[in-house]
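The chains shown are only part of the set, and none of them has been moved.
For reference, chains read A and B in written order, and residue numbers begin at 1 within each chain.
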Amino acid sequence: MPSLAPHPDRLLPADPAVRALARSLYKSVAEAPIYSPHGHVDAELLLRNDYFGGPSELLITPDHYVVRLLHASGIPLDDLGVTRKGKASAADGRAVFRAFCAHWHVFFGTPVHYWFESEFAELFGITEQPSAQTADSIYDQISDALLTERFRPRSLLERFNLRLLATTDDPSDDLTAHAALADDPSFAGRVIPTFRADAYMTPDHSSWLPKLEELAEASNTDTGTYAGLLSALRNRRAFFKQHGCTSTDTGVPDAWALPLEDVEAERLHAAGMAGTITPDQAVAYRRNMLYQFARMSQEDGLVMQLHPGVIRNHHKPTLDQYGPDTGHDLPDTTAFTLPLQRVLNDFGTNPSFRLVLFTVDETAFSREIAPLAGFYPSVYVGAPWWFIDTPAAIHRFRGAATDSAGFYKTSGFIDDTRAFCSIPARHDMSRRLDAGYLAGLVATHQLSEEDAHRIVQDLVEKIPVDTFRLKV
Amino acid sequence: MPSLAPHPDRLLPADPAVRALARSLYKSVAEAPIYSPHGHVDAELLLRNDYFGGPSELLITPDHYVVRLLHASGIPLDDLGVTRKGKASAADGRAVFRAFCAHWHVFFGTPVHYWFESEFAELFGITEQPSAQTADSIYDQISDALLTERFRPRSLLERFNLRLLATTDDPSDDLTAHAALADDPSFAGRVIPTFRADAYMTPDHSSWLPKLEELAEASNTDTGTYAGLLSALRNRRAFFKQHGCTSTDTGVPDAWALPLEDVEAERLHAAGMAGTITPDQAVAYRRNMLYQFARMSQEDGLVMQLHPGVIRNHHKPTLDQYGPDTGHDLPDTTAFTLPLQRVLNDFGTNPSFRLVLFTVDETAFSREIAPLAGFYPSVYVGAPWWFIDTPAAIHRFRGAATDSAGFYKTSGFIDDTRAFCSIPARHDMSRRLDAGYLAGLVATHQLSEEDAHRIVQDLVEKIPVDTFRLKV
């Protein structure tokens, strides 16, 4: 059987002299604590600290990176354990895991291959490559591990040296899980919420009205008016801050943020309530809300994270049968400089405002995001995420963003994952790549080794802590 | 005289250790048979098996890669043998060849330099670099070779180890050349047609009506109606399939594919017949036809190749004097994800549908094409062609597409050429670059050497055979 043995120098540059430099840089941060200021792990997971389910339930079915490429290779979602709306999947975990292992080659060259290799070897002690032949033995080995104490969520958190974990939460969430964790003297971790209010921006979506009601209840504020909604959101932001929240997150089709007159916004809000809002009005409403979110960030100092440019649910039949987050969200061309001009004119040089810009269109790094971050004190270049959170793309990002913005206006790595067990592999990848990039600068005498050491260390602690205002 | 001696390790990475890996990978496929599933060689060439004309007539004048850069360097098309409409070029072959050799330096750094170096040295045994001084002797040497038996088309096909050659053909073509080749027991090659129906999508072009008439005759179907046209096209697709065709090709200004109601399509068809169609209507007609082509591909399983984004005939004076394909087709910004959403919603997960997407705007690889191919089982990432079929761009392509789509959702190399003698050099370039890319992954421990060997071999046989459904 081909063995699975991730090389200690993986991802470091091939040239022996550059690799030696990179290894030294990497070594200095390899064991550093992990700050994860943006992700999608549920706080409940750590509160309950339940044993994880089976290998596929943990590693395959919920991970859209994995599911999408298997689907692209001809495996129906049903066979990957993805549940049809209202119906459990017929696929059993072992069959799903077999499908994954038999198609291991489709992941060659992708970051999924890299993450799994690290995770299988370093977390679960797997020593064979996945294949049709090894699927069952790997499955059994992981199943057995997941029944042990050391694989419960809190044990893993400790083993991962995960110093801070930010979750993503609805404004209506009561944050009881976060509060309970904070109050639990036996829990040493720091788990903080992130305020994500996307659902309140879209008056043409069927979920908008129910969300308004939830929020009204949570905030004890009437959200039937626009003014009420803003007030409720401010109320909840304050509540989130009390629970340790330092940032918000917003995902939008485009980055346009254009304020409306209050009276016009009220009119659109009312149309949304009445179900008579037109698509154009809904867009205007959403763009105004984005502007208002920026204003609130300036007021309360919560770091504003913005992720525009994703086309959600591209394949309607899959959405209808399996729901969202099933692998067919896709990147779109994305602009920042003009869409955000109004926000940046109004708040861009205010010290309390901070805006971290993420993109799935990597052309924006050199053309828009880094130049913006190179002038506006408020703007930071968000690390490559989704679709471009890969070795080749992360290397391109450094080469494209550092030019205008340097290292100190980039955000530090974010893992953006709901796959809890992949967090160390993802951060480790980033540390290796940054070490390699810096080693390249040193080897070409663009940077001293001493300065490179300073930067590689700042990238894993000072920079994320500063960017996301994590200092306690 | 500076010598011409292509290095056996050319295009392999410079680092000695990585090169050793790359060399081993390359060696394993260097002599493998060539599959050429997309190109523009004429089947008649192989049927007639005539001796080729002179060197310029074979290598310079018909190759728009060569002609355009010489033109850009100040040489009028007349001096390159390009004929003015209705008039033979005054330039004699030797003078054209001299112009080419005297401007050899303008090709430094371009793939033309690479292809010619390989072709001159390996095919014709040239040992001197082209220059004003060597032009005549090289011309003579090639002229002499072209008079010999081993340089007739069928001999070359065999020497090239060209296992499959797909041509590009009009739906009205009777495919007699293909049939005759298939029936010729002395011909061991496999030459298959590709169905290219672009001419039937453009009711505002002067050629549309004559093409409809040709098609009507070929299909014995009235093409005076939209329904008749669709029926005639289906008829010819079936005929092409009988002659070994496995795929279609379509070139369009943009990738939008939007179905019309039949009654509306009939109305536009009638307006096209009457010469009263407006530009906007012609666009709607074309986009509907693209949708219909996708539907037909789903029905009959012919692989749909799509090449959007080329602005044809940018320089009208050149078009007027010399006709099309004279070097001034130019790339444009190109989108795929939204333009193809309707097609992919309707056919994208149907196992009989297959869509290979090509681009001349390389930003689309990481942002659109690879992400689409990473979800839709039907979508494959087409190899870089035209303008980006170069060492640097092919390397970028691998780094941009593999992230989301892996190796197994890319199409395998296509040469897309009408320059018959350049086919081996083009495929050889691709094999070297893939070997180098894979060696880089191995050297940075992202892939095992064993897996890299599997991939490099699959890329030259299994992957093109699967993508283009070439298995017999």
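Convention: a residue touches a chain if its C-beta (ideal position, glycine included) is under 8 Å from a C-beta of that chain, and two chains touch if they have at least 3 such contacts.
Everything numeric here is computed off the predicted structure, so don't read it as measured data.
Undergrad: With 2 copies placed here, how many are in the full complex?
TA: 3
Methods note: only the chains that are shown with their structure count from here on.
Undergrad: Please state the rotation angle, between 0 and 180 degrees and to the nearest 5, that superposes the Cα atoms of subunit A on subunit B.
TA: Between subunit A and subunit B, the superposition angle is 120 degrees.
Undergrad: Taking each chain's centre as the mean position of its Cα atoms, how many Å separate subunit A from subunit B?
TA: Using C-alpha averages as centres, the distance is 40 Å.
Undergrad: Going by the contact rule at the top, pick out the subunit B residues touching subunit A in the complex.
TA: Contact set of subunit B toward subunit A: 15, 17-18, 335, 337-338, 341, 344-345, 348-349, 351, 363, 366-368, 371-377, 379, 398-400, 402-409, 440-441, 443-448, 450-451, 454-455.
Undergrad: Would you mind writing out the residues of subunit A in touch with subunit B in their complex?
TA: 2, 6-7, 9-16, 68-69, 71-74, 105-111, 113-114, 129, 311, 314-318, 327-328, 330-333, 360-363, 387-388, 390-393, 396
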